[in-house]
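The complex appears here without one of its protein chains, the remainder shown in place.
The letters A, B and C name the chains in turn, as written, and every chain counts its residues from 1.
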Amino acid sequence: MAQPRDFGFDEETGMLKDGARRLFEQRQPLVQLRARLAGTEDPYRGSERPGWHDAATWQEMVGLGWHQLAVPEEAGGVGLGLVAAAAIQEEIGRAACPTPLTGTLQATFVLIEAKALGHLAKVAEGTAMALAVTGEDGSLGADSTDVVADGSRLSGTSWFVQDAGKADGFVVAARAADGIGLYYVARDAVEVKPDRIVDLTRDQGRVVLDGCEAETVAAPGDGAAVLERALPALLTLVAADIAGAAEWQLQTTADYAKTRVQFDRPIGFFQAVKHPIVDMMIAADETRSLVYNAACAWDHDRDDAVRCARLAKASASDTAAFCANRSTQLHGGIGFTWEADVQIYHKRQMHSQFLFGDGAWNRQRLAELL
Amino acid sequence: MAQPRDFGFDEETGMLKDGARRLFEQRQPLVQLRARLAGTEDPYRGSERPGWHDAATWQEMVGLGWHQLAVPEEAGGVGLGLVAAAAIQEEIGRAACPTPLTGTLQATFVLIEAKALGHLAKVAEGTAMALAVTGEDGSLGADSTDVVADGSRLSGTSWFVQDAGKADGFVVAARAADGIGLYYVARDAVEVKPDRIVDLTRDQGRVVLDGCEAETVAAPGDGAAVLERALPALLTLVAADIAGAAEWQLQTTADYAKTRVQFDRPIGFFQAVKHPIVDMMIAADETRSLVYNAACAWDHDRDDAVRCARLAKASASDTAAFCANRSTQLHGGIGFTWEADVQIYHKRQMHSQFLFGDGAWNRQRLAELL
Amino acid sequence: MAEKTSSAEQYEFRDYCRRWLEENRPPPTETPLPQAAYEVTYADHRRYLCDWQAKCYEAQLIATDVAKEYGGHGHSNFQAIASAEVRRARVPYFINWIGLGMTAPTLLVHGTEEQKRRFLPPIFTAEEIWCQGFSEPGAGSDLVSLSTAAVKDGDNWVVNGSKVWTSLGALASWMLLLARTDRHDKYNGITYFLAPMDQPGVTVRPIHKMTGEAGFNEVFLENVIIPDHYRVDAVGAGWKVAMSTLTSERGAAAGVGAVASSESPLTAVLKVIELARRTRRNGVAVWDDPVWRERIVKLYERTEAAMQNGRRARIEALNGGAMRLPLQGKLVGSEIGQELGAVALGILGLRSSLYVGDEHAEEDGHWALAYMNSYTGTISGGSSEIQRNILGERVLGLPKTK
Partner (left out) sequence: MAEKTSSAEQYEFRDYCRRWLEENRPPPTETPLPQAAYEVTYADHRRYLCDWQAKCYEAQLIATDVAKEYGGHGHSNFQAIASAEVRRARVPYFINWIGLGMTAPTLLVHGTEEQKRRFLPPIFTAEEIWCQGFSEPGAGSDLVSLSTAAVKDGDNWVVNGSKVWTSLGALASWMLLLARTDRHDKYNGITYFLAPMDQPGVTVRPIHKMTGEAGFNEVFLENVIIPDHYRVDAVGAGWKVAMSTLTSERGAAAGVGAVASSESPLTAVLKVIELARRTRRNGVAVWDDPVWRERIVKLYERTEAAMQNGRRARIEALNGGAMRLPLQGKLVGSEIGQELGAVALGILGLRSSLYVGDEHAEEDGHWALAYMNSYTGTISGGSSEIQRNILGERVLGLPKTK
């Protein structure tokens, strides 16, 4: 095979991944998040829940250069590939960490495919970005955008923008006379309307553009192709996040099964608990292997990258739903309480499941390649 | 609801069902079948395996009038409905009994929809019949027939004829200039070529027609509609057979789990065995309830019969595959041996699963009704 | 509809119920009511629901067949009709469902004359809300291992311990309490009490579920005093009494008119089909995507099967034993409900992220709530794992796991 045997996972990447894991273990994003959630629980009468991320952690990431991890060197970045980016995203998922890095990594790979060195330089300078490419019905594919471009002026609303509240600027897909183009608009040029969502670790929102000036990232007509080329990277990043979260769900559920005693035994003794946990491990491992394979294909065997990325996200979507379901069920009563962290991962996984298409959708696209 | 609460399952039907069960318990069809199978096991070098059924049991059934159970009284029959017919078919399935009654009951409902009193009278006289309506590719629907009618002469081959070797005559779907017609041909007017099949309890074959004279059952152009009208009864009968076999698989597997000892305990103690057996029960019960509902709908609420029959066969096909799978797996080593009866039911269920469409096919047709 | 063919006055009563319910349907609340009665927490919801129950009691829809001396209306064979009509009318649920569904049936069977006269009337009128104190933090699926202790002190019992998953705990003035009166006898060491909540030793702490709703509570009992005449049946008979209500719950409920008038599973599936028909993604309705349609129709198939199971359960010749199908109900119903929620989210895709209060959320987040609340169904009241044990052991006779 054209791919290196070790998934292109070299020592540097290993250190990066361990570093990310350590950082989240120190910063405890969920512990910080919990404090912000107090009083917001009640869906009807709880207080508003503004999007949140730990600015200090973000600054530390920027200090470590993670924001520009995948930015090419000629744009002032580190110039690492998807293997490294997916490795970090996996740790973000494991920590369920709210962070602008998620959107920034996604935007980076789009900008790379658009050869937008100027905007990549912005990223390198520490500008947090997010993708704004989806229409109101949540359809997939660039052509679903409801934003219209008139010359360099954008109007309309971009929907389901992930972590919109954390971004300094947006890469927007817009429809122009000559087709879809990609544009960059700064945060302060637009209005961001936060959605009230289930997932507690993301802040999703709508980006409302009111004829604001935008910088062209990909000319009208090229936008769809650019997004299409970048899609394998986007699919792989989300799948990596799911893989990390699934591993957390597996370990947490296994640990609970070792300590929770019912009928005079730790519940992990009972096959009704033990075997589904094993099935969680099998699902998590299948996804994880497909993620590493997809990241490696992007870096080393681009012709095969789409197939591998579809495989990874298809598997990841199913794993997300399955591990979310079992982790809650096997925790018993405590599993459906607000205070148990499994619910936070449950919601994040259910959300991630649908980003860039669910399992069936990705398998349908995959079938077209077989 | 237009249906009676008791599924139209009156005392007479109950006695009929119990009688069938007792008859099979006495006649032990599988014990008799075993004797015929000796020496035929080896798929490559075993001796030929001619289709078989116990003529004495068939004569006894005829004596009891089961062959004309559903034949209208004006044609000399008992004039009972599908509730009674499905009740007997369920017992046939539970006993995995090779019998011409299965095909004869199916043919009866087709003849009823064709108002073919003359041929129904033949059934009443004890003529065993089978349906010959399928084409070489095993497609569903009357229009899949490869047989051609030229006036009253039929030529071509009818495929996948169930229990062809047991029938005295066939109800054949054939394509004429004006569309599909239904015809009756006697056994001795055609050549029956037995298939070598997996299922040990059926003998499937091809009916080869060489311009033989046939009696018209439904005029060209009416045949498809007649089969369409009879389809709910056919689906329900096969589903009933599956429900009976699934109950046998459930009870046999549960009994084995109570007696087979591993790790110093009956294996039924272990949830890895206990819980899948419970899932078998749930599947078998869902199918059974839908079968009774479908039979009752045919007799008492014909407008709803198609929907109910699709539900029954869709559920039955999935139950057949699931119970076959679990019954073998949970029997361990003995489960995949020739000498264990679970393999006989396993094969019958895998075969029944596909008759008149698998689960997904029937759910697709069902969706069109919702 | 009534079980047996209705006599003339049963028809008359049915028409009366139907008419009354049409004419007295209450206006919707400002904040929508929770999907289930055990979620109620707001004072305004409480007032609204208590008024509604009292009104229904006045109208003889509740306690219809209960004797007059216990506050009932003294009819016979009318309750099933009233309950069916309430269910049919899709009016709000009765807030005192534990009182109606568990306390009343328990007292009617095991209560003293004094207890019946004292407790039944305010249950029917919702003047006294009841909650249930069975589960404990350490004893979830393994209910019988409960450790809350009741010690006899003169004519009183002094109770110490804590209970969990207590629905309506914050609104109730009385609790059905299981407490240990003998630590050496697991099954015969439990006693059944009627515990007054309005005393200093009782602390109620709401438990927020993953939905954010706070219907469940943790209840801490510190030197709580219960007069001995509030004990139900003999000392040590608690487990027997509890089982008799738990198992007969549904049947008993009909006897006094506790009906969760929530929508039928089939209605829910048809709503999912409608959702799939009107939800378009990538230009096509989800219902026209064969892969999703297959999954939805499978759900429809299993739901119809569950309904037909209920029908078959009443037919001795076909039900395979009296308990075989009824014991499947909770397991199958809750798992179908969970699949239904998951399917609905799948149909909505990205849009399933929009939750209660989002102006663009589908049905104000109904499906996300339904999905998350489905875990209450598969976990509480005997988890699916426990249900499979019960079915394997009681119905199929497999060796007991424990």
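The rule is short, and it goes like this: a contact is a pair of C-beta atoms (placed from the backbone, for glycine too) under 8 Å apart; a residue touches a chain by one contact, two chains touch by 3 or more.
No experiment lies behind these values; they were computed from the predicted model shown.
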* Asked: Quick one: which of B:Leu30, B:Val273 or B:Ala294 touches the chain that's been left out?
  -> B:Val273
* **On chain B, residues whose C-beta touches the chain left out of the figure** => 40-46, 134, 136-141, 144, 160, 195-199, 204, 262-263, 270, 272-273, 321, 325, 328-329, 332-333, 335-340, 343, 346-347, 350-351, 354-355, 358, 360, 364
* Go through chain C and note every residue touching the omitted chain. => 289-291, 294
* Where does chain A touch the missing chain, residue by residue? -> 5-7, 9, 14, 17, 247, 250, 254, 257-258, 265-266, 268-269, 271, 273-275, 277-279, 281-282, 285-290, 292-293, 311, 314-315, 318, 359-360, 363-364, 366-367, 370
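Quick note on the criterion: only the chains that are shown with their structure count from here on.
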* To do: Find the geometric centre of each of chain A and chain B from their Cα atoms only, then give the gap between the two centres in Å, rounded to an integer.
  => 52
* To do: Measure off the straight-line distance from the CA centroid of chain B to the CA centroid of chain C, and report it in whole Å.
  => 43
* Asked: Which parts of chain B, given as residue numbers and ranges, touch two or more other chains?
  -> 271, 275
* To do: Check each residue of chain C and list the ones that touch at least two other chains.
  => 385, 388-389, 401
